[in-house]
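Encoded as structure tokens, here's the structure I'll be asking about.
Only one protein chain is missing from this complex, and each of the others stays in its spot.
By written order: A, B and C. Residues from 1 in each chain.
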Amino acid sequence: MPLRSFAFWLGLLLCALALPTAASLRDDINRLGDVSNDTRGEVLQDILASDHPGVEALFDAYGRGALYLDRRNGTVVQGERKGARYELRDPLTGDELGVAGRRDVRRLRVDNNLREELDTLLALRQLGTGDPDARVAAIRAVVAAPTSGSAAALQARIAQEADLTVREELEVAIGVLALAGEDIDVIRRSLPLLAGRTDIITRGALATLSQRADVPKELKRQAQKLMTRAEEKLRWLARIEALFFGLSLGSVLLLSAIGLAITFGVMGVINMAHGELIMLGAYTTWVLQQVLPGSPGLALVLAIPAAFLVSGLVGLVIERSVIRFLYGRPLETLLATFGVSLVLQQAVRSIFSPLNRSVVTPSWLSGSWELLPGLALTYNRLAILVFSLAVFAALLALMRYTRLGLQVRAVSQNRAMARALGVRSHRVDALTFALGSGVAGVAGVALSQLTNVGPNLGQSYIIDSFLVVVFGGVGNLWGTLVAAFSLGVFSKLLEPATGAVLAKILVLLGLILFLQSRPQGLFPRRGRDGGT
Amino acid sequence: MKWIAIPPDRAGRVTVLVLVAAAVLVPLASFLPADSALGLSSYTVSLLGKYLCFAMLALALDLIWGYAGLLSLGHGAFFALGGYAMGMYLMRQIGDRGVYGNPELPDFMVFLDWQSLPWYWWGFDSVYFALAMVLLIPGILALVFGWLAFRSRVSGVYFSIMTQSLTFALMLAFFRNEMGFGGNNGLTDFKDIVGVSLQSPQTRAGLFAVTALLLALIYLGCRVLLETRLGRVLIALRDDEARVRFLGYSVASFKLVVFVLSAMIAGVAGALYVPQVGIINPGEFQPLNSIEIAIWVAVGGRGTLHGAMLGALVIALAETILTGSLPELWLFALGGVFLAVTLFLPRGLMGLRSTS
Amino acid sequence: MSSVLDTDHGVILYLENLSVSFSGFKALNELTLSVDDGELRCLIGPNGAGKTTLMDVITGRTRPDSGRAYLGQRIDLLQEDEATIARLGIGRKFQKPSVFPCLSVRENLGLSIAGNRSPWQAMRYRASAAERERLDELLVTSGLADERDRAAADLSHGQKQWLEIGMLLAQEPRLLLIDEPVAGMTPQEVERTAQLLRSLVPERSVVVVEHDMAFVRSIARRVTVLHEGAVLMEGSMDDVQADARVREVYLGESC
Partner (left out) sequence: MRSRSTLRILVSRIAALAITALAFLTSSTMAQTGEPIRVGVLHSVSGTMAISETTLKDTVLMLVEQQNARGGLLGRPLEAVVVDPASDWPLFAEKARELLVRDQVDVVFGCWTSVSRKSVLPVFEELDGLLFYPVQYEGEESSKNVFYTGAAPNQQAIPAVDYLMAQGIERWVLAGTDYVYPRTTNKILQAYLASKGVAEDDIFVSYTPFGHSDWQSIVAEIKRFGGTGRATAVVSTVNGDANVPFYKELANQGVNASDIPVVAFSVGEEELSGIDTAPLVGHLAAWNYFMSVESDANYDFIDAWLAYIGDEDRVTNDPMEAHYIGFNMWAKAVEKAGTTAAPAVQDAIIGVSVPNLSGGMATMLPNHHISKPVLIGEILDDGQFQVVFETPEPIEGDAWSDYLPGSRDLQADWTAPRHCGNYHTVEQRCLAGDTD
């Protein structure tokens, strides 16, 4: 059987090589401009069979909706909208074909069904090419949307596949496809292959099988059992996943609060503009991505120091122009910095428009890392978790081992004594505030990967940030860390039972109650003056 | 007219005089044709009524911030709760005139398929019950929150942050439709108050007069209260809390009394605000609103009740003007005012007056 | 309330094995001390010896980790908060003058006059004739009769210190704790303060913390030296100054 289908494919390949000429490929492409759903498959097959190197790019453009019918001459071209005009290119070669007005072109209709069709066609083609990961992806794509030839193609591939993991994937894929088939024996043989698999496709195939009327009871029961076992495994994985979600939320809280842990915690400045400093960091990311249009990833990495500088500088200006006149008057600082926050918000609105800006997620931060089938941790969350810990460690080291850190601690504990010892306390104040602000900016870079970059970004984090710092114990960096992660995990454990809204309310009320009984937070700073 | 002389200073007498005069003259002017020299349109009357509610709210905050040194950044919560209590009464007044003609349930409950009126809506058919709730709900919340906070000596910025979290939590809660307060839309489409139509110019004029007179009364009451030993203790508390404690005063109970009182005044302001603007919704719980109250007080001048009221009027009027003509500048202006007042006018407009 | 204060055995303050530590640092270390009724006692000791912490413990501001503290025979000070302790009869003067700057001298004293301290009473309070008389008397005692209507903020440093002592007296305490009363005073003011303090005993008991040795010598019969959170020695000023250990502790300290 594998041999026979191999011959079939070989034959197909030969036909493909022999028949189409460049001219007929063009015709096929132009036929896409006016083709019904029923015949489209054939046209696509023909185009694929031409084996032209530009086909993949063509299919990709088609799937993205970038193919247009040029109404002036009836040809199909690739187009890109630039304002009111469209820049046209040859879909195969990429040669420029001039510009067209809105009325000159019509987009070739694409939808999810077509995209799936294109993906499958390309996947079949890629079964034998690329690295093992790409082959696995191709196999999955084939199984996700099987066509009549899929099983045969997979069978043909398995004989040649050398890589063990890919081979296993192929076997499972063939098994999954077999479950949908008529042959009871094949089904019986395939079922054991699927034991332990938790992915959606397998479970879907099992579920369909267990519903079928034309299958013996005993097979259905076996499928049922496999499903139950998979579900049990998934439940466990869900618990691990929930923990990860909690830690991830905690890392966001940590990032948004950690700058405040410096300005508020160490210096005692109530900085209501903290959220806006985060926002500035996020906008810095956006600006850098505009400056470096082709490489969003590089822009993101560069944004980390850039945002630190931008927010740090703004923080420095705020400290020098406002806060330094208000030391020892915390409530006045609160009001004044709130004024600053309004001004910053409106400034951003006036400069960048009130609309949200779109920060691109680089490809290496998209998607997820599949730890186990059924347990995948998203890269962006994972990266932010690691990043938050790195920022924390850096700050901790800075406070503990550097001269500035020493001076900051000295000034915050006994300003007069520190000054007597020659510490220039004003300079330390300014630098500390700039440091806390800069860290807020860095947090903004990370948050731009998770949420909207808009003028209101800061507002949504300010209350949480203060609560985290107060909950952890003012002046205690470790407290901030513990507070952020415990709040994150706690919210995420509550959420399934109560829903997101109630979970948030309960966490807030719980915090208020906790702080009423222990106003000093989890790790109070105990000193001679009793702290307050 | 001797009772007017109770506030010993001129500013106090002028404040009361202006309010009483407004209570009489604004309603009168509203019945003159709107285009005559002294005539006021219904729009202006509601606008002035709204300003007075804000002034009352500012007064409430000044009582605890200016005198007892407690900066609540959640006073909007008490205002909103008073407003909701009044709103619930106004909803019950609609009766079967809602769009579904259901005599039992407000419209928003009908179309979300509620079967019966939740228990916490019981009693709001009665105006007396509603008025009691206007005072009691903010009062009890302040009592519980204050008792917890003051007992464990939460003060200063911690108190501010916590009150802010409180109003934030309440906002989220009231946004939930399952709470039974109309969710995001809140309560609206009111028809009558104590049996008379809310839309009639007489009612509008009456509401304005009641607001102005109540504000004058509350102002007087607060002035009298602050002249007593209680008032002295509050000022002492603001300036040196430890000393007061070592004099043997139970600081917590003094704070609690004035906090509850202030919350109730805020509740009354909210209750008067709702029928005049015609809607109450969870947006009133926004932390931003509460911070704005602090700005009114800071602009007018802390520790002088009339200063706080003046601050509220000035800012509200400026907001009306600026959001109309230069909306983009409004936040710049407001932010600038925050900065300027804290940096250059620590005693607000009142400070300006006493130094010149 | 002060009726429960029972000094039958002649002791007004009894502290036993008090320990307080702040993140590892022992501010008080098994300190034991007693003060007799009607005594004027001075506490001296180098910086960090635990003098202020000791006052904090007595007045309820700091809770000790262990130990006992009694006022008279029966009142357990560790069970009460600051306000109650103040009402029980302990008055405290802080190192920095602590008066209410926005209130007048009269009002400052008026607030301090013993009486019911509840908010409800405060709302209806009207000064009785006796209380007004007492107020005038206090104004004279603290030497501020001419300043009665001035805001406390406008007083000189010394006047603020006297006002604070006057406020303490208005509370009618049995025991006064006074932290560095003469720091920053002119010699004349120091002399007047010494007189004032001497006039308080023996109706009241007074504990004074002071660095100014001349001043201590001028008022105290008994002096307690604290060092590293414990009592180093106790005796007359002469004994103290003759003691080798004390000198060693103070070496480098200017006195």
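Keep this in mind: a contact is a pair of C-beta atoms (placed from the backbone, for glycine too) under 8 Å apart; a residue touches a chain by one contact, two chains touch by 3 or more.
Since this is a predicted model, take the numbers as computed values, not measurements.
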| item | value |
| --- | --- |
| Visible chains in contact with the missing one | A, B |
| Of A:Arg157, A:His274 or A:Arg357, the one touching the omitted chain in the full complex | A:Arg357 |
| Among B:Phe124, B:Phe145, B:Phe190 or B:Trp296, residue touching the chain not depicted | B:Phe190 |
| Among A:Leu58, A:Val252 or A:Leu288, the residue in touch with the chain that has been omitted | A:Val252 |
| Residues of chain A (touch criterion as defined above) contacting the omitted chain | 64-66, 80-84, 102-103, 106-107, 109-112, 115-116, 119, 144-145, 200-201, 203-208, 234, 238, 241-242, 245, 248-249, 252, 349, 354-361, 366-368, 376, 378-381, 449-454, 456, 460, 492, 495-496, 499-501, 504 |
| Touching residues on chain B - with respect to the absent chain | 17-18, 21-22, 24-26, 29, 34, 38, 40-44, 46-48, 50, 96-102, 107-108, 110-113, 172, 175-177, 182-186, 188-190, 199, 277-279, 281, 283, 317, 320-321, 323-325, 327-328, 330-331 |
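Here is the rule we use: only the chains that are shown with their structure count from here on.
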| item | value |
| --- | --- |
| Centre-most chain, if every chain is reduced to its averaged C-alpha atoms | B |
| Chain A and chain C: spacing of chain centres that average the CA atoms, whole Å | 64 |
| Between chain A and chain B, centroid-to-centroid distance (C-alpha), Å | 44 |
| Residues of chain B that touch chain C when the two form their complex | 225, 228-230, 232-233, 235-236, 238-240, 242-251, 253-254, 256-257 |
| In the complex with chain B, residue positions of chain C that touch it | 59, 61, 81-84, 86-87, 91-92, 94, 98-103, 107, 110-112, 114, 117-119, 122-125, 167, 171 |
| Chain B partner contacts - residues on chain A that touch it in the complex | 270, 322, 325-326, 330-336, 338-343, 345-347, 349-350, 459, 463, 466-467, 470, 501-502, 504-505, 508-509, 511-513, 515-519, 532 |
